[in-house]
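Left out: one protein chain. Kept in place: all the others.
== chain A ==
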Amino acid sequence: MPQLNPAPWFSIMVMTWLTLALLIQPKLLNFTTTNPPSDKPPLATKPTPWAWPWT
């Protein structure tokens, strides 16, 4: 069975991990999901008062 030939084992192992870690993972990180659409909240949010003066 040619899969049991140990000659290319190391290079295949290294190439697999390099592809997974350096190619596919960064690509998948660029797939950002957006929030699902929701209705507007029924009440407007209260403005929080702040302690310092206007000027």
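Everything that follows uses one rule, which is that a contact is a pair of C-beta atoms (placed from the backbone, for glycine too) under 8 Å apart; a residue touches a chain by one contact, two chains touch by 3 or more; residues count from 1.
In this section, contacts and distances are computed from a predicted model.
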{"item": "Undisplayed chain, where the name is taken from the UniProt record, one of \"Tubulin gamma complex component 3\", \"IBH1-like N-terminal domain-containing protein\", \"Vacuolar protein sorting-associated protein 51 homolog\" or \"ATP synthase subunit a\"", "value": "\"ATP synthase subunit a\""}
{"item": "Where the unshown chain meets chain A, residue by residue", "value": "1-5, 8-13, 15-17, 19-20, 23-25, 27-31, 33-34"}
